[in-house]
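Presented below is the structure to which this report refers.
A single protein chain has been omitted; all remaining protein chains appear in their positions.
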């Protein structure tokens, strides 16, 4: 029995979209925030040659990047408007080469908490219009109370 | 008591430098392979604004990227000339914000094996000329026998 | 898309029951192997006072024990009759205190492989006839070809 997700911030989706926009690294690699729901987030990353490792597949660092990012934002959907979020740690199992034209990370909260949230991301690679499970991530995310996710807000305090 | 590292490929350094060069993603982010020794590798990543997360620090995905990459290459230094390498999994603990002008990942092999190697990377952020421990990674890497790290070699088989 | 599980050993259930019987530590703590299916295993552990940590709940080490054991045996169901199995690593997230009269670990294979299998276990604690999600484990298990799981068989070789 898992408690149903309780929303503490009705503007969770707008906040996450704004936060994602401020991540310049997401823009550099061309990642897109494709779904935001209570306790769940999806990020997509289209293939580009400058995203590859030595065998020509998506680099493992990018699998971890969108796994962590989707897991963190899934956790963030359930936090207060006054909270910020921090990745404490994550573990990534790579189960197949990321050989395809699109990478999709789908994250869901396993256990929300006032101080710590646990989320899991499944990462799929799309090849010939078929999704293949490529990796899974289990991560722990900490609530930072009374700290804005937007540094420009902090500066004006 | 840990057995001393046994080198199975005297050209390990040249192989790793060539492999790093083929990782287009390393070039995109400006990462540099700064040290290669038996069982140990260092990667550096200078700060750029397009590498940041929402608070203006190095993105966590990049901490994971150079942690995994250094750990993998540290493991690869001890493998046969005919082997390739695969990241099975890694776990990253982020212990402080990556707030600085340079990120350094130093990896060392904890336990080499013919089939599986375990390595650890410590990631430091440099701020005001001082190194601060920012994260640590523990990863498991698999030997892929008779598979070249260079895909152009595979194609000619 | 995940490939369906392929059984390589029709006597997988008998082998796992016999292996579990040889684990004297399972007998010491009173753990029971309650389900064995292709790619899935369940282990139960009834509460006893000598299994507790300082707050009187099931000790965390026991959560890890039945999580790892169920994940390993779930992986073992899909291996050849001539294979043995080894835990390479596992990661456990404890999400709630194991406060109850029964602990249940349910494991499933996420990705079988000839050399390495990835499995996940969800651990529930039963309190007042209700199951509560208590922990989740993500683990990596290696196939050991031509090595019997039964040491008495090895000795006669």
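Every chain is named by a letter (A, B and C) in the order it is written, and numbering of its residues begins at 1.
One rule holds in what follows: contacts are C-beta pairs under 8 Å (C-beta built on N, C-alpha and C of every residue); 3 or more make two chains touch, one makes a residue touch a chain.
As the structure is a prediction and not an experimental result, all values here were calculated from the model.
The chain not shown here is touched by just one of A:42, A:89 or A:149, and that residue is A:89.
Chain B meets the missing chain through residues 1-2, 91, 93, 95-96, 110-111, 113, 118, 120, 130-133, 136, 138, 140. Taking the whole complex into account, chain A touches the unshown chain at residues 88-89, 91, 115-116, 118, 140, 142.
Within chain C, the residues in touch with the undisplayed chain are 19-20, 22-25, 27-29, 49-56, 59-62, 64-66, 68-69, 86-94, 149-151.
By definition in this document, only the chains that are shown with their structure count from here on.
Taken as a graph of touching chains, this assembly is complete, with every chain in contact with every other.
If each chain is reduced to the centroid of its CA atoms, chain A and chain B end up 23 Å from each other. Contact of a single residue of chain B with at least two other chains is seen at positions 88-89, 91.
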